[in-house]
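Worksheet for the structure shown next.
With one protein chain held back, the other chains of the complex are shown just where they sit.
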Amino acid sequence: MGQVVLKDINKFYDSVHAVKDFNLQIRDKEFVVFVGPSGCGKTTTLRMIAGLEAISSGDISIDGQVVNELAPMDRDIAMVFQNYALYPHMSVYDNMAFGLKMRKFARPEIAKRVKEAADILGIGELLKRKPRQLSGGQRQRVALGRAIVRHPRVFLFDEPLSNLDAKLRVQMRVELKKLHLRLGTTAVYVTHDQVEAMTLGDRVVVMKDGLVQQVGEPLELYNQPANKFVAGFIGSPAMNFAAVTMTDGNGRLTAKNSGLEIEVPGGLADRLRGHVGRQLTLGIRPEDLHVARDADPAGLTFPSKIEVVEQLGSEILLDVRVGDDTMVAAVDPTVRAKVAETLRLAINPERLHFFDAKTEAAI
Amino acid sequence: MIEGAKWRRWVYFYIPMVLFLLVLLFPFYWMVITTVRPDGELYRPWNAPNYAPFWTWNPTFDHIRLLFEETLFATWLLNTMLIALASTLISLVCGVFAGYALARLKFPYAGSLGTGIFITYLVPQTLLFIPLADIIRNFRLGDTPWALILTYPTFLIPFCTWLMMGYFKAIPKELEECARIDGASRWKAMIYIILPVAVPGILSAGIFAFTLSWNEFIYALVFMSSSEEKTVPVGVVSELVRGDVFYWGPLMAGALLGSIPVAIAYAFFVEHYVSGLTGSVKG
Partner (left out) sequence: MAVGAVESALHMPPRSRQRLLEDERWLAMVLLLPTAVLLGLFIAYPFVNGIWLSVTNTRVGVPGDFVGLANFTKIWNDSIFRTAVWNTCWYTFVTTIFKLSLGLWLAMLLNRHFKGKAMVRAFILLPFIIPTVLSTFAWKWMFDPTFSVLNWMLFQLGLITGRVNWLGDSDLAMTSVIIVNIWRGVPFYAITLLAGLQTISPELQEAAAIDGARPWQRFWYIIWPLLLPVTMVVTLFSVIQTFADFQLVYVLTGGGPANATHLFATYAYQLGVGTGLLSEGAAISLAMFPILFLVVIVQLLYIRRVEVR
């Protein structure tokens, strides 16, 4: 009912190649998130699905029908804009009813649908007000309501939570998730916030400079990033990277640089044996570093000098210096650490990542 | 928005745009062509077979020469320029001061004064010209540039005030407060801090006032009688027509050359003019 297929989509603005060979099959009822830094092409792709931007090459089909030439109003989609785009001179009711009015729905039917959407979103009392009398969160709900009443095949969201303050954002995220579970409509959601992507998406598409970096379920992106960019983008605080050289010492594969010497564990070592003598990038997430205990094998620890201690309450972030690199370690709140102290850190061996120094692809 | 097929763009945009431009600019083209066209070609009936309107192969400066030699056109140009500059200056000073007072200062009757100034803008010159002529005569200002230099501000000041009010309101109060804490008096703060920031507004008001005063006609027509004191619009209308005979060549030359100073001033300040125009409507 709400299947969207993007095939070999390309978008050019004059000579700028904004979206490159975008391919994706979105299943019915799926919640897909496009995520990436500004200018990566995620909003452009969304707007092409909406019909607000022309497609330079490639096809977009909804439910098997190619919609390239269809005007936005004929694609049976609804969109929620970053700035809500509420009609300032109309009441909330009229804002939500507008789309139905344009499609010549009967008045009683319009009233029914608007009430239904208003109840779901909890804005029933605001129906007579004008947008300028509403708070940001309320406007956001009205924008959602306007999209819901249309019962479209696909919902499109263009960074809808960016204009809300932090607390409201967290609240609305949960509500959006509940809404999706309740309505079951296919949704394509664009954001630059990886937390939103991870919490909302059934699948996440990470984009950079117009190119898709990886498509997968949130956990897949977290555990098995396809390249250094995805690894550094997903997860907060970001993954630590260090340039290392692979050496073979006594039959054991070691990753070495001025600050550390890590023995690569068994399974991983088999894959990396071909890279002896080469420079690679080592990646380890802050949460996969802990203070070294006696039980930790020496080959998996390294010394570090503490530069900043950030107390979060639930954990402590230690900004440390390791050789020429700085790293962040997220450790237990019970750890006693002081600035300028030397601390030995240990790596969780199952969570080591290696990336090719040139292509940045995961190995 | 998605642009439709290419033909749509042509039909809905290019063609109407070109038509608009042609219609709006044709009379000026006609002015130019007539100015340089010799009399023989000029006075051909439109249904004569050799009527070739859009171009001339024998351009001449005769009309322009006639204009300058046999009429006081040069004097009129000077008069108009002088009067326009002087009245613009007066209006700007009054407008800036009044605009600042209304936008920034709190004093009794501020609201009604603002409304009062607005009301005067709505009283057209054609309503006042007869009694005003009397007054001018009583002050013995008739037939001197002062008659116009003092009366033009009446329709320039309200507009300038209004425009400047808008600009002043947009300047954050903190600028002034900071200056006054730094030791400046209100007056100094206004002169040294606020005015420089409001320069775009002043330019807008200035260019708008300049074109408006160049454009004024009825006061100049009624208050000035001798040829030496006339402004360009009045001179062109009254002295290039002898009896019932219109000397179209010099007339168009006069129209063209009379328009050029304004057009040049406008060309330098287009952006300011447009923001002045739109600012007055929004404010």
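We call the chains A and B, going by the order they appear; numbering starts again at 1 in every chain.
One rule holds in what follows: a contact is a pair of C-beta atoms (placed from the backbone, for glycine too) under 8 Å apart; a residue touches a chain by one contact, two chains touch by 3 or more.
Predicted model only: the values in this text are computed from it and were never measured.
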Option touching the unshown chain, where B:Leu72, B:Met165 or B:Val236 are the choices: B:Val236
Hidden partner chain, touching residue among B:Val11, B:Leu105 or B:Leu175: B:Leu105
Sites on chain A contacted by the missing partner chain, in the whole complex: 50-52, 71-73, 77-79, 81, 83, 85, 87-89, 98-99, 102-103, 146, 150
Touch residues of chain B, complete complex, unshown partner: 1, 13, 16-17, 20-21, 23-25, 27-28, 30-31, 34, 42-47, 51, 53, 90, 93-95, 97-98, 100-101, 105-108, 110, 113, 117, 120, 122-135, 150-151, 153-154, 157-158, 161, 180-181, 183, 185-187, 211, 214-215, 217-218, 222, 232-233, 236-237, 246, 248, 251-252, 254-256, 258-259, 262-263, 266-267, 270, 273-274, 277-278, 281-282
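Convention: only the chains that are shown with their structure count from here on.
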For chain A paired with chain B, centre-to-centre distance based on mean C-alpha positions, whole Å: 58
